[in-house]
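Every protein chain of the complex appears in place save one, which is left out.
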Amino acid sequence: MEDIVVVFKEKPNLKDPVFVEGLPGVGNVGKLAAEHLVDQLKAVKFAELFSKFFPPQVLVNDSGIIRLVSNDLYYVKRPDASHDIVIMTGDYQGLTPDGQYELSDKTLKIIKELGVKRVYTLGGYGLGKLIEKPRVLGAATDPELVEEMKKHGVVFSKGEPGSGIVGASGLLLGLGGLYDMRSVCLMGETSGYFVDPKGAQAVLEVLSKILDVKINFAELEAKAEQIDMITSKLRESEPAPEPKREDLGYIG
Amino acid sequence: MEDIVVVFKEKPNLKDPVFVEGLPGVGNVGKLAAEHLVDQLKAVKFAELFSKFFPPQVLVNDSGIIRLVSNDLYYVKRPDASHDIVIMTGDYQGLTPDGQYELSDKTLKIIKELGVKRVYTLGGYGLGKLIEKPRVLGAATDPELVEEMKKHGVVFSKGEPGSGIVGASGLLLGLGGLYDMRSVCLMGETSGYFVDPKGAQAVLEVLSKILDVKINFAELEAKAEQIDMITSKLRESEPAPEPKREDLGYIG
Amino acid sequence: MEDIVVVFKEKPNLKDPVFVEGLPGVGNVGKLAAEHLVDQLKAVKFAELFSKFFPPQVLVNDSGIIRLVSNDLYYVKRPDASHDIVIMTGDYQGLTPDGQYELSDKTLKIIKELGVKRVYTLGGYGLGKLIEKPRVLGAATDPELVEEMKKHGVVFSKGEPGSGIVGASGLLLGLGGLYDMRSVCLMGETSGYFVDPKGAQAVLEVLSKILDVKINFAELEAKAEQIDMITSKLRESEPAPEPKREDLGYIG
Partner (left out) sequence: MEDIVVVFKEKPNLKDPVFVEGLPGVGNVGKLAAEHLVDQLKAVKFAELFSKFFPPQVLVNDSGIIRLVSNDLYYVKRPDASHDIVIMTGDYQGLTPDGQYELSDKTLKIIKELGVKRVYTLGGYGLGKLIEKPRVLGAATDPELVEEMKKHGVVFSKGEPGSGIVGASGLLLGLGGLYDMRSVCLMGETSGYFVDPKGAQAVLEVLSKILDVKINFAELEAKAEQIDMITSKLRESEPAPEPKREDLGYIG
């Protein structure tokens, strides 16, 4: 079989589209944000990526119907704006390093063909401690984008993230250079202990300004309250777990 | 070498065949069920799959003769029924995620060529506790199949299995969609601690009604009694082990 | 690069050759035996296999000269006998299951081209306890070979080895079937705790009768005495370690 099978339901004709990616990761911030964006913008699914780099697994819904784990592509047509939007979210990232490279490269090939020139990847920045008001940290492919992002409140902090960015949110930026993409990674601060709707909301608040879209956060806020209730109970009963931090950087 | 080497002893001409798969897994329920079906229906082996995705291992029989580990295909011709049957069982599932994808894809290519349109995969559903009367849970590719299975006593229970179905029994359903297969996974409840002939019998009782075949369960019942004797002794001497459950689902 | 690079120093023209393999494994029995055979028969190296399935490693000799880890092929021409001999030994087996399959398949392709029809693989059979007089257990591809081997004192014992044969010594037999090879695996009993020249000698004593070659065992006996001295000291000072046995067989 092909390493990655792409099944198109539709090949959309899009106007100068920008690309937004959010897959599972630290605090699930990127996935939560991308899924919320899909819901709020009523994005239309137009392609599914299946791959042997994902777990050999099907998921079962409440009616007993299965679906193979995948990464999915959605589009949003915006007649009154200068850019349509393509969004990717999904069940998993690639299980192996080479699988991650292959999946990001395939994604870039697909969005290149759709005319994408600008990429926003969404993720979490794990702090290893609970946090009240998460900031949104950034990284980008060129200095002009850094300046542009600062105007939207994105924080560029020397030495953060010290270990770089691992996974699709990093690779799409890194490999994107080979496809002439200009790209930004937006990282919402999160403890990393729990699924974190608060970090997702922080990221989306920035992104909504960048994309000039309106987003209702009621649902994310409700989820955040649920998580808050659980964590406050845990804090009462036992001390916070010690985070496992791996600094991949080298002192050169 | 080829990733998967298929050695055909015979290329059978089959009448609208249905496919049944049972490979090693939780409680070995699927493999036990498929092997018992092969025995009872006097199924004829017609192909062997060898693969570098299996362990590098030969098995040795009581006469000192070796055979390379494999997955094997059998057929049952049924002159008086509307469907012949193809059965797969074997020594192992693929060792790696990508190996599992490749093996399931290859299997689908083979059975597609044989004319299969309907797939039944057999497996165990691990409960992490001993169980007296195992139910048979189901998952399927479409709502019509769900309704059809309910009539045969298959249980579709919201949130079960919460973590989806991992391995060949899941992948054949998930990838089968790309081959226009309509498919059902039948999962016999099992503790997951032991090889479980009781779970296998539960699955086969349902499957025999679906396929309209007669099966004698004396041998499985004898095996189940043996296991029961062992487990009851263990229960007397020490407390039940704590199961290791991994929930792969995401709170999205 | 190619997965396996074969560098021929010479392409020997051989008379109905038989093949003998001995690579690192339990007690290093197979490797010790094959190396001793190479020494005693003054076998000539004619090919080296390098592979990305081996560790990324060079070895350094006492003069500071490196060589890349490899598997090596030797030949023995015997003007007065009906069969020439090809011997394989080397530094490592493949690191991964698929690497092991690829290496065994490549080896079979090479020896097939040399005209080999009969294969003897040498290995250790780990008992997990110290043993005074190791037996040689056997496994073969057909009943005639089993009978032939019994005449040479090879033991075929029901249920041994229960978990089959893992690695090159098994795969060459299993995959050899696809190349019309008739094959035997000879396993010298060994504790598995130490490099075991005694197990190697037991295997070679049988093999020398099968191949009708004369072998001087003085060197192996000297090595065995060294090991015996070490182990007897260990036995005095502390209890024997508990072996780690993995039974890969399935109760079907």
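Order of writing sets the chain letters: A, B and C. Residues in each chain are counted from 1.
Operating definition for what follows: a contact is a pair of C-beta atoms (placed from the backbone, for glycine too) under 8 Å apart; a residue touches a chain by one contact, two chains touch by 3 or more.
Keep in mind that what you see is a predicted model, and the values were worked out from it rather than measured.
S.K.: Can you pull out the displayed chains that the omitted chain is in contact with?
M.R.: By the stated touch criterion, the chain not on view contacts A, C.
S.K.: Among A:G128, A:G153 or A:G174, single out the residue that touches the unshown chain.
M.R.: Here the residue in touch with the unshown chain is A:G174.
S.K.: Looking at the whole complex, which of A:M1, A:L73, A:L127 or A:I165 touches the chain that is not displayed?
M.R.: A:I165
S.K.: Which of these, A:N28, A:N71, A:T89 or A:S104, touches the one chain of the complex that we don't see?
M.R.: Among A:N28, A:N71, A:T89 or A:S104, only A:S104 touches the chain that is not shown.
S.K.: Please give every residue of chain C in contact with the chain that is not shown.
M.R.: Touching the chain left out of view, chain C contributes residues 1, 3, 5, 7, 24, 28, 31-32, 35, 50-60, 62-69, 91, 95, 99, 195.
S.K.: What residues on chain A make contact with the chain left out of this view?
M.R.: Against the left-out chain, chain A lists 94, 97-98, 100-102, 104-105, 138-143, 146, 156, 158-161, 164-168, 170-171, 173-175, 177-178, 185, 248-252.
Here, only the chains that are shown with their structure count from here on.
S.K.: Working from the CA atoms, figure out how many degrees chain A turns to land on chain B, in steps of 5.
M.R.: Rounded to 5 degrees, the superposing rotation is 90 degrees.
S.K.: Cα centroid separation between chain B and chain C, in whole Å?
M.R.: Using C-alpha averages as centres, the distance is 37 Å.
S.K.: Going by the contact rule already set, what residues in chain B reach two or more other chains?
M.R.: Residues of chain B touching two or more partner chains: there are none.
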